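Omission of a single protein chain aside, the complex is shown with its protein chains in their original locations.
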Amino acid sequence: MTAAVDQETGEVLTRPERPLAARNWRIGIAVLLIVGVMWSFSGLDAGLRDVVEAPREGWKIVKEMWPPAFKTVYHRGAVGKIFESLYVAWIGTMIGAILSFPLSFLAATNIAPTALRVPIRQVFNAIRSVPELIVAMVLITVLGLGPWAGALAIGLHSIGTLGKLSTEVIETSDEGPLEAISAAGGTWVSRMRWGMVPQVLPTVIGYWLFRFEINVRASAVLGLIGAGGIGGELVSQLNFRNFPEVGAVLLMVIAMVLVIDTISGFARRRIIAGSGRKIDDDETGRTVNLIGDLGGSGLTR
Amino acid sequence: MSDAVAPVAVRPRKPRPQLHTYLLVIALAAFTVFAGRQIGFRWSSFIDIWSNPFWGRFWPVPWGWVLDRHNVLDALVETFQIAIISTTIGCTLALPIGFAMSKLTTPNTPTFWLSRTVMSIVRAIPDLLWGKLLVTAIGIGAFAGAWALTIFSLAVMVKLFSETVDAADERPLEAARAAGGRHTPAVRTAVLPEVFPAFVAYALYVFELNIRASLVLGLVGAGGIGRVVETQRATFNFDRLMGILIIMFVIVMSIEQVSVAVRKRLV
Partner (left out) sequence: MIIFDDVSVTYRGGVRALKNVSLTIDDGELVVVVGLSGAGKSTLLRALNGLVVATSGSIKVDGIEVVGANAKTMREVRSHIGMIFQTFNLVNRTTVINNVLMGRLAKVPAWKSTLGLWSADDREHAFRAMERVGIVDKAYVRASNLSGGQQQRVGIARALAQEPSIMLADEPVAALDPVTTHQVMGDLQRINRELGITTLINLHFLDLARHYGRRLIGLRGGELVFDGDISQVDDDTFRDIYGRAITPDDLLTDA
């Protein structure tokens, strides 16, 4: 306690001391961050001058991209490549969705025995930790260059992320309806079909669409290693430093991603709203919740 | 059951699924088949990938090579350096921009729309394409990687953070404004304390994403562990690649555990 004297009455007031612990923590963390950043910067192959120089270089290139050379890239078949990226993302999402859905039942605490659940979860985790691009690199050695290897890579990777998310949905479902079906003499299959699936399907389909949005971005990159789509075109234009062409392809990629995001976002809202879940429950709780519980599930990419 | 009860109310007719529901299902199915054909979908591939003669090359992992300091560890340190810089700078920048992107705390409508539009365009370009663009602009190396991931962190962070701000309680802000506070201090005192724990949680998540991303960033010459991945895959040393993947798996899982623990303390 510290003492203070009232200016007017001369009364002595006791006041609680400002807690030091919180402030010390803050200072400590700030120092740690600054030291961390400085150490990290020292490891990079750059001086302070480069930090100023880099945005200028970047801006120079952005200026060179204008006006975009849509004509040239159109004649090189860029529109077809954009659609190819879209197909790769769609088929990949389909493969991931179809394979992950049954598996996620077998990975859920409230359904599957431990002996089954634990290995399947580990498979999800392992798959999740390998980026699609590396999966594609390996698949190309078997399936050859082309979009199919890319789609399969995206599909396999999606099993991990979708599997983990769907499992969470199944585990947080309401068990009341399942009990009601048991009480009415229903079998295990009835419990799943009529009690579980209608509960979880809207949310799970929402995740499929979300994954599709992420996969569209991923498929735009796969061309870097020859797994089809628009990425290959972008890389070759960049390598030859044909910046107007790069600008055109970039704008096409941005347009594709934004269009898909808009359509898919609309569909997701429709599904959640139509499923009778209270929106305010969902919209506010959902993102926080997901990240809170599932850090690293590749939800935001 | 007795049949004596007369129907109390007229039974409603089963609502027919609307025509456009059928059309949508058919269109999606047709699109799937068409897309599958376009990209060369083959059922046989699901078997072929298991009979891949390359699988043998993934094992055993040459731990002697993998754990040698100059082969992997140096690149891993670089990965961490890139991730630390880009997470710190990206997330710091995301704080004001995130506030500008939320209806609750934006100073005015033009700021709201401008920040949203710019950020959704930035987010539309995948991390690896940012890497490739920056490598072209400022040269091969970890510096370009740090730039790419800073932009990527910013893009991811503002989305997550602005959604949290959207969901924040608006009443304290109202109180701060009623007390005559100007915009920035009002947001700082009334909204920031509520959303800051989420901000820290997201920052940890973004750090983890950045570590993951650097696994592939080397493919475009943007430094980090991805550099090693690229050279090893080019020479078909899949066993070494496997070793690197296992190490990354362990690192990412540990970061995940740490951030789960930190998040628990924050909430």
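By letter and in written order, the chains are A and B; residue numbering begins at 1 in each of them.
Going forward, contacts are C-beta pairs under 8 Å (C-beta built on N, C-alpha and C of every residue); 3 or more make two chains touch, one makes a residue touch a chain.
Bear in mind the structure is a predicted one, so any value in this text is a computation, not a measurement.
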Sole residue of A:24, A:110 or A:187 that reaches the chain not shown, by the stated touch rule: A:187
Among A:161, A:199 or A:264, residue touching the chain not depicted: A:199
Please give every residue of subunit B in contact with the chain that is not shown. 1-2, 5, 7-12, 14-15
Against the hidden chain, subunit A presents residues 174, 176-177, 179-187, 189-190, 193-195, 198-199, 201-202, 275-277
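Throughout what follows, only the chains that are shown with their structure count from here on.
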Given the complex with subunit B, which residues does subunit A contribute to the contact? 33, 36-37, 39-41, 43-46, 50, 53-54, 57-58, 60-61, 83-84, 86-88, 90-91, 94, 125-126, 129-131, 133-134, 137-139, 141-143, 146-148, 150-152, 217-218, 220-221, 224-225, 228, 231, 234-235, 238, 241, 246, 250, 253-254, 257-258, 261, 283-284, 287-288, 291-292, 295-296, 300-301
Any idea which subunit B residues touch subunit A in the complex? 31-32, 34-36, 38-42, 45, 48-49, 52, 54, 77-78, 80-82, 84-85, 88-89, 120-121, 124-129, 132-134, 136-138, 141-143, 146-147, 156, 159-160, 163-164, 167, 198, 201-202, 204-205, 208-209, 212, 215-216, 219-220, 223, 229, 233, 236, 238, 241, 245, 248-249, 252-253, 255-256, 259-260, 263, 267
